[in-house]
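Some notes on the structure that comes next.
Note that one protein chain of the assembly has been removed; the remaining protein chains are unaltered in position.
Moving on to subunit A:
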Amino acid sequence: MGTVLSIVVVLGLVGAFFGLILALANKKLAVELNPLIHLVEDVLPKGQCGACGFAGCMAYAEAVVLNKEVSPDLCIPGKKAVAQKVADLTGKKSLEVEPRIAYLKCSNPIATASKKYFYSGIQDCVAENLLHFGQKECRYGCIGLGTCVKQCVFEAIQLNELGLPVIDSAKCTGCGKCADACPKKIIQMIPPDAHVSVACNSLDKGAVARKACSIACIGCGLCKKQCPYEAIELKNNLAWVNSQICIEKCTQAVCLDKCPTKAIKSCLNKVAKGLAI
């Protein structure tokens, strides 16, 4: 009986003592956190992608509430709706968030492209790029080891069976993490309603580019000449589409038929239907 009593007393007292200390500490040491931070965090998509430039959604919520200079429209995946909600919560003004999605400027998968050598090292694009810019003949093309796939927190990119990343435009939020991770800087962020885009990144002269890849942009300038709205310009042997002009004015997309290598591709229907591009 004595033992039982001592157990109850000792454990009870020790427990009560610690409980009291914790209760007091909870009162005395309470950290006041602005409740607005939690409200803002609830609004954010919580992909923790870091596209806003902060360490995660919580860090951005804290910054946008506490720091006057942090803009409420930094969340790119959240698009306009989230920017508006954050702006309402924090009492800041939201600017337009340009929606955008990732687009791969290469359409020749590693399986079919001509190669300089056979690579069997670390299975990562950055590593392969260090060795003579990768095994592809074309030094600008997609390496196809999926560094972008690993980066995507929204699971919007997948390698197809030929080793070319396919971006699911329905899932892509436009955070741009893949574009930063790609050692070839081959992923371009384009507006989701873009009509056409050049699926090539080669800055080589026409003959060299053509020799390395049959569907390369050879910089011939035919598309530029054909476009009635001057939406295409030629820089460093590569055609660039100005999507803004293209979306506003173009209706027939003559450039698609004129391209001799079919490097310029339509991305209109696919995006509208939420398909991969």
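One rule holds in what follows: a residue touches a chain if its C-beta (ideal position, glycine included) is under 8 Å from a C-beta of that chain, and two chains touch if they have at least 3 such contacts; residues count from 1.
To be clear about the criterion, contacts and distances are computed from a predicted model.
Peer 1: Can you pick, from "Phosphopantetheine-binding protein", "ABC-type dipeptide transporter", "Ion-translocating oxidoreductase complex subunit A" or "Phosphate transport system permease protein", the UniProt protein name of the chain not displayed?
Peer 2: "Ion-translocating oxidoreductase complex subunit A"
Peer 1: Tell me which residue among A:V14, A:A81 or A:V254 touches the hidden chain in the full complex.
Peer 2: Per the contact definition at the top, the residue touching the missing chain is A:V14.
Peer 1: Touching the hidden chain in the full complex, which residues of subunit A are there? Just list them.
Peer 2: 6-7, 10-11, 14-15, 18-19, 21-22, 25-26, 29-31, 122-124, 127
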